[in-house]
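Only one protein chain is missing; all other protein chains are in place.
Note that the chains take the letters A, B, C, D and E in the order they are written out, and that residue 1 is the start of every chain.
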Amino acid sequence: MAKKTVLPDARVSPRFAGVATFCRFPLPEQVAPENAPADWAVYGAPFDGGVTYRPGARFGPRAVREASQYVKPHHLEHGVTLTETLSIVDAGDAPVAPYSCRETQDLIAQWAAEGRPGCDESTKMLAVGGDHSIALANMRAAWRRHGSPAGGLAVIHFDSHIDTVDTIWGETHQHGSVFRRAFEEGVADPTRMVSIGIKGPLNRADDLNFAIDAGVRIITHTDWRADGPDRLRDFLSEIAAARAYISFDIDAVDPAYAPGTGTPSVGGFTSAEALTILRSLAGVNVVGADVVEVLPDRDPAGVTALLAAHIVFEILCLDAVRRAGS
Amino acid sequence: MAKKTVLPDARVSPRFAGVATFCRFPLPEQVAPENAPADWAVYGAPFDGGVTYRPGARFGPRAVREASQYVKPHHLEHGVTLTETLSIVDAGDAPVAPYSCRETQDLIAQWAAEGRPGCDESTKMLAVGGDHSIALANMRAAWRRHGSPAGGLAVIHFDSHIDTVDTIWGETHQHGSVFRRAFEEGVADPTRMVSIGIKGPLNRADDLNFAIDAGVRIITHTDWRADGPDRLRDFLSEIAAARAYISFDIDAVDPAYAPGTGTPSVGGFTSAEALTILRSLAGVNVVGADVVEVLPDRDPAGVTALLAAHIVFEILCLDAVRRAGS
Amino acid sequence: MAKKTVLPDARVSPRFAGVATFCRFPLPEQVAPENAPADWAVYGAPFDGGVTYRPGARFGPRAVREASQYVKPHHLEHGVTLTETLSIVDAGDAPVAPYSCRETQDLIAQWAAEGRPGCDESTKMLAVGGDHSIALANMRAAWRRHGSPAGGLAVIHFDSHIDTVDTIWGETHQHGSVFRRAFEEGVADPTRMVSIGIKGPLNRADDLNFAIDAGVRIITHTDWRADGPDRLRDFLSEIAAARAYISFDIDAVDPAYAPGTGTPSVGGFTSAEALTILRSLAGVNVVGADVVEVLPDRDPAGVTALLAAHIVFEILCLDAVRRAGS
Amino acid sequence: MAKKTVLPDARVSPRFAGVATFCRFPLPEQVAPENAPADWAVYGAPFDGGVTYRPGARFGPRAVREASQYVKPHHLEHGVTLTETLSIVDAGDAPVAPYSCRETQDLIAQWAAEGRPGCDESTKMLAVGGDHSIALANMRAAWRRHGSPAGGLAVIHFDSHIDTVDTIWGETHQHGSVFRRAFEEGVADPTRMVSIGIKGPLNRADDLNFAIDAGVRIITHTDWRADGPDRLRDFLSEIAAARAYISFDIDAVDPAYAPGTGTPSVGGFTSAEALTILRSLAGVNVVGADVVEVLPDRDPAGVTALLAAHIVFEILCLDAVRRAGS
Amino acid sequence: MAKKTVLPDARVSPRFAGVATFCRFPLPEQVAPENAPADWAVYGAPFDGGVTYRPGARFGPRAVREASQYVKPHHLEHGVTLTETLSIVDAGDAPVAPYSCRETQDLIAQWAAEGRPGCDESTKMLAVGGDHSIALANMRAAWRRHGSPAGGLAVIHFDSHIDTVDTIWGETHQHGSVFRRAFEEGVADPTRMVSIGIKGPLNRADDLNFAIDAGVRIITHTDWRADGPDRLRDFLSEIAAARAYISFDIDAVDPAYAPGTGTPSVGGFTSAEALTILRSLAGVNVVGADVVEVLPDRDPAGVTALLAAHIVFEILCLDAVRRAGS
Partner (left out) sequence: MAKKTVLPDARVSPRFAGVATFCRFPLPEQVAPENAPADWAVYGAPFDGGVTYRPGARFGPRAVREASQYVKPHHLEHGVTLTETLSIVDAGDAPVAPYSCRETQDLIAQWAAEGRPGCDESTKMLAVGGDHSIALANMRAAWRRHGSPAGGLAVIHFDSHIDTVDTIWGETHQHGSVFRRAFEEGVADPTRMVSIGIKGPLNRADDLNFAIDAGVRIITHTDWRADGPDRLRDFLSEIAAARAYISFDIDAVDPAYAPGTGTPSVGGFTSAEALTILRSLAGVNVVGADVVEVLPDRDPAGVTALLAAHIVFEILCLDAVRRAGS
């Protein structure tokens, strides 16, 4: 029988009340034995020392926690109730080393792979950033927990930027190199990776070449309008058996919907498009995920954090759909 | 001959000048005899005691008045000039009882059904909220003035939420139960109601059941993309003879376009989509309407109030089109 | 030996990381046995249904939790380290009934007087509002726990408004009547109450009369400049033996320092003045307190919540000074 | 017997309800015969074509109307109830010529000197700007209505800038030349003028010389700290018999208190200081006034408009004190 | 061989560093001889004295400079690297006469037609406004430099408003009359002009008639959805041989994407649509352009200025595509 997630009683504690956890999920120590170990742990990765432009995403986890209070548990389009299907915790924030991206990646990866109250190594980890550099840490943890000897994780990557640069300002570990490092470490498999929403302008004509040469399927924002859904469908059938990781950089969405991010890129998806694409992933075996680059100080109306909270929900529901279907 | 609405002389008082009334419409005592009784009275319903999450919509009427100063009178797509076709007043704000939703609904309903200078019982009432609970009051007034013995009003409802909950925190009268109460009171007819833009997530899988069982046609945001325009067209032909009420909760529109609302729901309509749907209602016999849930304190760029002002204009133009056509 | 408050290890979890509790205090279930029962419980009272103008203070507790992350534990001017002297918890948010002020006051009062993990009836309660109506609930709890048969609590009240109105819109329980009800219930003693920072304009010339007749000492903002410190000193020596309650309405401070409040009143204290007055209370036997009327949606730079967080700290330090001294 | 100002019944229409007029004063056509002609007419002057830096003050009147809804009628420090002592109207906005400062000044001056319903030439005019250039228009109207053959009006001027420049960008009529023109026209008397709050930096060392040579008493912000109150007291006794005009540029107050202005100048008065100075003018025979340079688009927390609304109240109360005293 | 644009070395001066010029282009005096004369000069036109509603666009050039720092040089969709193909400078801001639209238009037109270091009369001029009235000045300069005796420039005009009014408030030169004046002066040819994105409401039914009668092709926002791309394609083939001018009023885009503008009009293009249309102009012989009506004070998240910066980039790339192709 499915484990469940017990939310606060809204008759006592309305959605505007209480210490804010992701989607009002319980803290690990609050999980009842029958719901342990949790199926998913959502946690914060409050680090922004890997950015190349505007910092501030270290405050992303708190903003998403706050905005997620109004996320309700039943997914209308999938017809599944998240909290009736999965046991989910808010595992708090991972440790960080604010002055070192590399050290932070190591700290988070180790912390995310460790057991904790209410969780064990079967628990899947969803990281809320922080800048995109923290994805490397969470992919490592996902691979350590759920990877297969056959190779790195399949990756479904939403972004305006390809993030496969080698070095920036002499540094190999920052938010622009996260997938290149993941390929090198073997935690991600470029031949089973798709990057959705890539758009220009670029620094140089060859900025995408490394990823293309490595086998990454790129569906630019422009491609999406032409034949993106078909291409994505083909990709998904190819990786049907794979363990997949979803990495969602909020700047894949247009600045009108997600102004609160460090390197906004105009001309992106609407929220409705982003949710639709996410819903089309139903069936994928998601073993880890991240939602990154939410920068609250540039989000005066709170719409970015609200969207990010719903993307967290959509990703978790993908697993709920799969379990409900099995 | 059509009565008219006389606007301030823009050569003397530019759109940024003067005491702000809805769309610069005259106050009731400023209406010339030849334009009385007014065809429509737009009024504020400054109440937000019925909310379940974020309050503040009591300041909605003032924000919409201010934002509406730049609403011009000629509708390009319909080819009709509102102020040449209808006599419209800003009737001020209805009385409210800030600590009681039920008492406020009674106060507003009675006030809206009463005559006042320049208006009589033929005048149609458009309420600007305030939270959605005020719609019950305005529907009552519309039904009392323009209803037919045959049954409740037909309702065209734009919203992310179905608003047919029975009780919340033990209270039967708040913004989530407004249509359920309207059905019970007989002022709205669920079998002649359509709800457009409904979306998840929901609290429970059966949240929509009451409405569906009662006969409400639901066109979710997802349905809209599939076959919504057809479904709406069918519905409209069914209710062609009916007296219809339009209730527009601004959260039907995506938070990028309407961040200033109390329970924003991501993945909604764009402004252009919302206006297009409204324009497709041409021909409907609108006898009352509301535009609700504008919350100015979450609207830093003013786009929500501006959109709401234009929705007021679009709704009024539907009646202008009808009169111009007749 | 003094119990202590154990804060998160900042080497692992920087101040910008982690689930936000008041001043990073532990949750009740996280308190070690040697620090139980806690000396103080700080809790949220997320209710704003008692306001007469702008709502939104229901989001005050969350905003103060977030802003309080940078509050450090050592008080430079008093020379006392709060967390070395007192055991303090964040007890979460009290239950509320969003549609009824009176019911909410009952719920909070009962909840605040109950025991809970890590706390017992010796634990003092500091409520973070919410609107000022929640002060009645917390005064009741303080009186039930720490009151003396001799009479109601002494009260040190910071505010622009006297809050002793009888009824507003027919309602006896809202944020403008909180002290009148407290006098009637006997939980506060008007002859041992001082109201600091009162200022005009008033609705009527006799708005202060009830309080004056009841024996409340009023030190208006204007009085303060003339001889306020002396008057306050005299009052404090009078109540030296009393059990005192501090109620701090953030609108006592000028809108430049505290724009985020529902009924801002121009010409108030600076932050530095407010902190200085609070520090002059050293020696008072504080048995309960509240900090109310923080409205985050009107606080674009976050200065109001930050100030409120520091006022919480200053109040707690008054007890730390007293214990350190004893 | 004193005429009165009848405000809306707050039991029906709370302060957050209704079409917003200055301090909820009636429109001219709403004044009962026994209260006509009004003692004062407050009106908007929505013009900002005279600025030298940031425009936007054309939206000042609306913002001040909105912020003034919470201004209550009884002045605690003066002990006078404004609405029991004076009959005051909101006369709407004066006509403007948005592309010409000079033409606008003529339009406003003529409009302000004209009679209107509920007002006659005995009614005193308080203009809410708009940029400072509109002060010339209102001074003209004040002088025409209330001036004496003996010479121009006495002027009490609050500002960071002296505003006696001759021409800017070839234009003699803009917001920096307003008093120079007033001296030339004879509507203001430089030998009976005091400028309070002047501060640097200046464009040139001799920027103040014209004013000094003309006889204007300058009390810089720095002077104020040294001996300003004494100097002001001396000045007031000199002009005790005069008909005085008060011109309050909101930038006299520090940007922390009044960020919403076009040429903010750091290091100015606090709100409390500004109100105290205004209160010290009790006894002056005020025959006209303006409050100018409120720029809402730079006022995210609304504190500037709120302060301006209270300055309007303070100025009107000066006349109420005088009448109450006589 | 193509001249180039040398950008700052990002290894030394990251995109968040340095004095902000448009897209980090060099100032004229910094252009190396081999890159002179520049192909394009981008300059600011900081004037907003021609507006009919909200001013503030005088600060547009600075905001666009700042937002443009993250514009990268390679256009992914066109496959062209702007800085490798064209030599571009930031020519600073044109002179303005803040109190006179007409005089400002003369000043800018003359300045823009003059040579300057690193530029000569072959250099094309792209003006960043400022309100739309500055477009007349830049069209004059474009025509003087690049026009043909055969007639005025072809114009591709993006806007919500047609801007062919004759006079407003008695003034013939303001932002609503810019194309009417351009037709009269012969610098623009109405029979070779297309206006894209026009939408209602209008002041009067005949507001578009002048333009239609003059031969302007109007593709309203509604038309666009029906058959706009085809109509535009037809138009472009008609003007294939012409020298074309692009005038982009940011209010053609929906307020969700461009809130920071003076007369926002709901229901407009998304950013993605706007960029797509611009890209479809590849092949046009662009000899001048403007991007206008960016009003930073209404752009709290900075998305408007960011979009405008990318529109500048898209327009410049049109010429790069053409040169790369030739």
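Assume contacts are C-beta pairs under 8 Å (C-beta built on N, C-alpha and C of every residue); 3 or more make two chains touch, one makes a residue touch a chain.
Note that the coordinates shown come from a computational prediction; the quantities given were computed from them, not determined experimentally.
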Contact set of the excluded chain (shown chains only): A, C, D, E
Contact residue for the chain not shown (choose from D:145, D:199 or D:217): D:199
Contact with the hidden chain (one of A:52, A:164 or A:247): A:52
Those residues of chain D which, in the complete complex, touch the missing chain: 52-54, 169, 198-205, 207-208, 220-222, 225, 254-256, 259-260, 263-264, 266-268, 270, 298-301
Touch list for chain E against the chain that is not drawn: 12-14, 16-21, 27, 29-30, 44, 46, 58-59, 61-62, 65-66, 90, 92-93, 95-96, 98, 300
Footprint left on chain C by the chain that the document does not show: 11, 14-16, 70-77, 79, 81-82, 254, 256-257, 270-272, 274-276, 300-303, 306-307, 310, 313
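The rule is short, and it goes like this: only the chains that are shown with their structure count from here on.
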Chain E and chain A - chains in contact with each: B
Recurring contact interface, reference A-B, options B-D, A-E or A-C [over half identical by residue number]: A-E
Inter-centroid spacing, chain C versus chain B (mean Cα positions, whole Å): 41
Residues of chain E touching at least two other chains: 52, 54, 169, 254, 256, 270, 298, 300-301
Pairwise touch network: line, ring, star, complete, or other: other
Interchain contacts, given as pairs of chains that touch: A-B, A-C, A-E, B-C, B-D, B-E, C-D, D-E
